[in-house]
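Each remark here refers to the structure printed beneath this line.
Omission of a single protein chain aside, the complex is shown with its protein chains in their original locations.
Going in written order, the chains are labelled A, B, C and D, and every chain counts its residues from 1.
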């Protein structure tokens, strides 16, 4: 995954320009209309069917998966009076999470965490518009973590069916925030695995894996930290179109976001500590290797020198030249010298603590 | 202990869903009813006995240890009008400490620190509801640090018996915060032990132990930092259902929490410094080992080379070949050369300061 | 590029002194006058033509590229009643981004990021004055990222042509902030390249390049962080001469600035992590090199010593001297001793894990 | 000194419980009563004499050194209506510095720094109660830094004698804050000494000493940082019982506290930098040692190999075996080979810069 992933328009282009995000599939539009008594579900084939969706007396949730070309966003913007600045943020995916109040609607940008079946983390921008009696969501690509929520609406759970669009918007945010927890759990497992590898086995690639985990956690942070601020700002905003029940719910969601942020922070700290542990263990191992080399060298190099002396070819007939060579038991004497040297060095090394494992 | 330990419900599930926490034992319900004059204590066998507990004119403290299945929480919620969001936070243990004001009650989440007999730290979520004349506490498992408080109530200490439920709630928070101090003391001892091991003995596992301590301190921080914020927010909240006496008490508790946070912070800093010291001592030891190796090698390798020269088998009869071998006292001359080399190198090394310990 | 790049006047000089910035080319003055219906474009040859530019009923954008000598700034200041303090900040380039409200005008200092064709980053101070119906911009040198904006005005895009000078000012700020994204993208690519080089190839100059990238990111931060503060301060200022539409636009720009700051922060963090990874990989490689040295030395040095023993010239006729030399198969016995030593050391090293790659 | 030093009561004990601090000596009670005209000084033998001390029209300063058993605190609490929570903080020494306003009195906790004659730092909790016309101070042990203040009162310095109890309280706080400066000076000297040792001599224990200094500075921070907050909070509190003159004085004290905090912070930073310098110098020295080893080894090991060749006992009569041995001047040829190898290696090492010191 690329480090920098944000669509952006050329500097100086008009603020609401509709660019086509590079990898986004063609849009699929589905609608859920409901009130306490009735429920209609519909998959739209074209934009032409959309205006009919917004019935009086119903809460309508239109969900657009895939931005395909920016055209669909533009048409919704024209239909619902969406501000061009907001529409442009929908298309230029990679925005930071935020809540913006426009006159006609509340605009929320979120990042949804999705764990692929092979446990790889994928991020996707969800843009949500909350109008008087509709919620409009745009998702970057197909697949989301909102299916249980749709089931809940279909099953007619009382509270969500009888509440307004604002409560629906809160439950969508709630579902996306709840989707962070399995990811946190997965990274907790990853860190524990790295911890084990660093403390026990010290394989060669552990630091690389740790670095990649830190990089992912930094991305996680960028997705959650601004959300925390956005939610608490929304809670403080007395004029936001939220009922008391929605506010209570949102306070709970904000608290969970806060928890996600805190757990993420402590993961980041732990991974920084693990780098220190890793560096220190490498230093310790180098130290141990050096000690072995030094002990072996310090014992054998002097003895080799002594053996070298008695291998010299001085003429033993000339006076004073290597008399030891002709001594009886000169070889035994040689061994005594070597043993004395080795033992005293070993004693020294033991005192220095270099023979301890 | 796992790094990530929070129960969470599937994304999109309704906010107040009652999941069964994995390891929680079946609930034990005990009740203490008291006023300045009378005291009743009761262990309930089933939920059916609970409604009778809340007598007019009494302060009732119902303590539920073990969440077993979420059912008991649900039944209390129905009985006392507890908000589903709060009830859900009781069951989904691993919440961050917080104070939330609902219309019917004040909801407080705390983390209680328990030192096992073998001095291992265990955390447990305590959820507390403060109603008009009752306090309802839920604990994740059996055993707590509130026994002295219960004894105090039984003994009829004047102030607590004659005050309201809010004062009881404050004393419970106080008792839990006071429970942090023995843990801090224990970690202070651990750090001093690590300090001693790093500065004096440098055993092999010290960094591992230091890392595990840092991990525990990070958990400690996650339990106390939010509590500090929650308490000061509660103190600033003029509409919180607290008497002046309770507020004074709570201010004291908030101050103690602040102290716990500060001591914890300085522990974290000290352990970071200890990592530096450890790395530096390892570096210093490697340096010393290298110096021994270098001094020994630099002295003996050249001498061994000289000995090797005179061990060569050049035909000394051919002109110019190893005349030294036949010199009288050539062996003495050899030793003089070696001694001169060794002494000059030793002088050099002494000047470089490599012979100092 | 120099680390410190700010023109400054001698301490104690009067506040509005007009110094000539060292490297700034002579000024080129161009003007765009427009309203919803008409558009005039003009390149001024001298200051004398300037006063005629400000027609009633038009929005006038005068753009001065190159400060040449401070004189041109002084003359504009006299013409438009610009405060000497602001004029002095125009000439003393290297100011931090800021928004200052004077009675007659709003004064905005920005830093514009320009990528040279060879992808080198260049910063340039843009000073903007927003009056009642004019915008006056000063640029340090020729060339900018505002050309698409000029085209938009010429093309008569409705919104910008029919709005006031304040909206024009917002779009200029927007264009400059949008100009940060390609630079961020470029640095994202650079960091990924560095990441690859550190994790895969470890070439010699990677840390140097990483350091230079960090230095550039620090400069980037200095250009964007204060801008974030200045914009949010401007948004909170109820008396700033901005229409609601401009405010909405500016809120969006502020949000993009915030995003630039956050991405930059995460780049800085990642580059710090990369330094750790680099240090650790170097440590690991040193460790591996040492292991090879130690294994080779520990195996061959003792064997060389044994060979040295049997190369000694002790008189084998004297009793007890090197009887092995005359043993039958003494040579085989020598090889057995060497092999035993080598094998037992290899087994030891395998158990220590030093033979694993 | 222990890392964790706070007396604490068992969790759940009543808030105002009177524990006996472990090391506190029996209490000595002295009283200073004064107004602009008169002065009485008295040492009380027992609590019975205390109530008589508080005369109308006098400012009374009762100083209790040593908490002995908590009883004395309890008795003062009963006499002066001290709140149990405050009384409990007096006895449970090790509190963080704070200012708490109770109805009857202002309660201030401070930490006093004392330099022993052997320049060791000792901390002591000073608890101060400011009532309408009395100041009551409790000190953990005998000896303090307030003697010059007492002398000032005795000498009848105008301002302090004619002002109220609140001014006396401010001067006591001032004296305690002023007592931090000699300690800072001492730690400045210690750091300069460490700086010198690290940059010049690199003795073995420097890091240990640096660590202990950092630990002391962390303790210093814990004593001063909260005090800064407490004082500025007291200054902002319009209802605190302080005259304008006392407020001015307190503002000055708060500023000095701020300065103590800042100097302490910069000490902490410098000591962190010193750790880096230390690590880097160790690395540099290891590098130098390695260079010596490598140069010596790389020069002599190949030459030793060459000498070893000519020490081989191949039968020179068999064809092709070691013809050099019988060459005339073969020995000279050997030396030429060795010299060529050594010189070319030395040139190589010089080019690598390894021969520079």
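The rule is simple: a contact is a pair of C-beta atoms (placed from the backbone, for glycine too) under 8 Å apart; a residue touches a chain by one contact, two chains touch by 3 or more.
As the structure is a computational prediction, the values presented were derived from the model and not from experiment.
Chemist: Who does the absent chain touch among those shown?
Modeler: Taking every chain of the complex into account, the missing one touches C, D.
Chemist: In the full complex, which of C:245, C:307, C:337 or C:352 touches the chain missing from this view?
Modeler: C:307
Chemist: Which residue, C:122, C:196, C:215 or C:350, contacts the hidden chain when the whole complex is considered?
Modeler: C:215
Chemist: For chain C, which residues lie in contact with the unshown chain of the complex?
Modeler: Contact residues on chain C toward the absent chain are 2-4, 6, 8-15, 83, 85, 89, 95-96, 98, 100, 102, 204, 207-208, 211, 214-215, 218-219, 221-222, 225-226, 275, 278-279, 282-283, 285-286, 289-290, 292-293, 296-297, 300-301, 303-304, 307-308, 310-313, 316, 322, 324-332, 334.
Chemist: Hey, which chain D residues sit against the chain that's not shown?
Modeler: These residues touch the chain not displayed: 145-152, 157, 159-160, 171, 174-176, 178-179, 181-182, 184-185, 187-189, 191-192, 195, 199, 248-249, 251-252, 255, 258-259, 262-263, 266-267, 269-270, 273-274, 276-277, 279-281, 283-284, 286-287, 290-291, 293-294, 297-298, 301-302, 304-305, 308-309, 311-315, 318-322, 354, 357.
By definition in this document, only the chains that are shown with their structure count from here on.
Chemist: Any chance you could name the chains that touch chain B and chain D both?
Modeler: Both chain B and chain D are touched by no common chain, going by the contact rule given at the top.
Chemist: Find out how few touching-chain steps suffice to connect chain C with chain D.
Modeler: Minimum number of steps from chain C to chain D: 3.
Chemist: Averaged over CA atoms, how far is the centre of chain A from the centre of chain B? Could you give it in whole Å?
Modeler: Taking the mean C-alpha position of each chain, the two centres sit 24 Å apart.
Chemist: From the mean C-alpha coordinate of chain B to that of chain C, what's the distance rounded to whole Å?
Modeler: Using C-alpha averages as centres, the distance is 39 Å.
Chemist: Could you pull out the residues of chain D that touch at least 2 other chains?
Modeler: Those would be 311.
Chemist: Under the stated touch criterion, can you name all the chain pairs that qualify?
Modeler: The set of touching chain pairs is A-B, A-C, B-D.
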